[in-house]
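Heads up, one of the protein chains got dropped from this complex, but the rest are sitting where they should.
Moving on to subunit A:
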Amino acid sequence: MAGLELLSDQGYRLDGRKATELRKVHARMGLFAQVDGSAYIEQGNTKALAVVYGSHEDRAARLHDRAVINCQYSMATFSTAERKRRPHGDRKSTEMSLHLKQTFEAAVLTNLYPRSQIDIYVKILQSDGGNYSACVNAATLAVIDAGIPMRDYVCACTAGFVDETPLADLCHAEESGGGTSLALALLPRGGHIDHLETLMEAAMTACKGVSKVLDEVVRQHLQEVSALTGE
């Protein structure tokens, strides 16, 4: 293939969508009877299945005033084009699980269930870009199905950038093309505390401080070198 054109001159992406169009979403709740909550979502060709075991006793009693949320993310071995060797326990899965945990700790009203544990298990059945978003959306539906109160829906989607045009809801070819991509999960009606601004400020100030230090080092080195050659 002589290079993929992610956005044609007429504004069509690889699969025929325009830049702002989402993929087709199809979701079902309440699939299994034996668990508290379950949901299945298809975002384009990305298929995710989420299962929630509602608040039960936490033997270790880690937190005395709220519930512990335990997330596990895994991918089926048949979910990618080539068979996935290690579905559980690899670094990417652990990282994803951590992300999901942080997301739902912010959304679920955990202080209603002290000293208990809520389990969320998400499995990707087919992966075509936007894994994290599909997981978050599926988990939201499953938590609602389980009857656990949340502040708001947690909605997630990816976005990317090609030729100064932002693209919404990236597929696998667009994500892995090496361009910019961003995955975002949020509570659509607000209600969460956003620390992004203050974090960015702090990081930018720190970077400027570092640049000063590096500048000093370079100048000093130049002085030493020119002192040796006697210029």
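The rule is short, and it goes like this: contacts are C-beta pairs under 8 Å (C-beta built on N, C-alpha and C of every residue); 3 or more make two chains touch, one makes a residue touch a chain; residues count from 1.
Following the convention adopted for this analysis, contacts and distances are computed from a predicted model.
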item	value
Name of the absent chain as recorded in UniProt (options "isocitrate dehydrogenase (NAD(+))", "[histone H3]-lysine(4) N-trimethyltransferase", "DIS3-like exonuclease 1" or "GDP-L-galactose phosphorylase")	"DIS3-like exonuclease 1"
Absent-chain contact - pick from A:Ala81, A:Leu196 or A:Val218	A:Ala81
Sole residue of A:Gly89, A:Pro188 or A:Gly230 that reaches the chain not shown, by the stated touch rule	A:Gly230
For subunit A, residues in touch with the removed chain	1-3, 5, 8-10, 12, 14-17, 21, 23-24, 44-45, 81-82, 128, 171, 173, 229-231
